[in-house]
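What follows is a short report on a single structure.
A single protein chain has been removed from this complex, and every other one stays in its place.
Our next item is chain A:
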Amino acid sequence: MQSETLSGGFTEPAIQSAHAFRSIMNAMARPGTIEQLDSAEPPAPLSKAAGTLLLTLCDTDTPLYLAGDVDCDAVRAWLAFHTGAPLVGPGHCMFAVGSWDALMPLNAYPVGSSEYPDRSATLIVESSELGDGMTLRGPGIQDTHSLSLPETAAFQVNRAMFPLGLDFIFTCGDRLAALPRSTEVV
């Protein structure tokens, strides 16, 4: 086992995950707001933000799908040691991580049922940039907000399914922003 596998987790799990969750919750409650998330040191190619998020929210109860590059031995071993999350395909996951292209197609993921819309996947999209871009509107946003997105149409289709749908968290280095299904991309 590589020493990289054992290191890079939280040194104070209760405190660091409390901080990380507040950032994640703020991002989800205020779509488009960029938050800092850097308490974990995951192996490449996983970003600090994505690594911290996975340590904060995932455990043996949360099936996880690794898409594309992040599905490598180093990441698998690190997540197995620190979270114990079972790795599954896109159809059964609660969380999925990967680049936008690697995560496609979106219709492979659970979007919840009309009686249980919460039983849907959260997609963690590793992005090369995070900043201003598309105009967002909806709950959590006073007037409008702006966020760079890989495309527009997919999010409009997702919004149209509300209350079903996928929730997205975009990670870039040590920063993150969220786009829940309730947000309208103009």
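Remarks
Throughout what follows, contacts are C-beta pairs under 8 Å (C-beta built on N, C-alpha and C of every residue); 3 or more make two chains touch, one makes a residue touch a chain; residues count from 1.
Criterion: contacts and distances are computed from a predicted model.
The chain not displayed here is annotated in its UniProt record as "Alpha-D-ribose 1-methylphosphonate 5-phosphate C-P lyase", chosen from "ABC transporter ATP-binding protein", "1,2-phenylacetyl-CoA epoxidase subunit A", "3-isopropylmalate dehydratase large subunit" or "Alpha-D-ribose 1-methylphosphonate 5-phosphate C-P lyase".
Checked against the hidden chain, the listed residues A:Thr62, A:Ser99 or A:Thr135 yield one contact partner: A:Thr62. Shown as candidates are A:Pro45, A:Gly68 or A:Pro117; the residue that touches the absent chain is A:Pro117. Only one of A:Leu6, A:Met25 or A:Ala44 touches the chain withheld from this view, namely A:Met25. Listed by residue number, the positions of chain A touching the unshown chain are 13-15, 17-19, 21-22, 24-26, 28-30, 56-59, 61-62, 94, 113-118, 120, 122, 139-142, 162-163, 167, 180-182.
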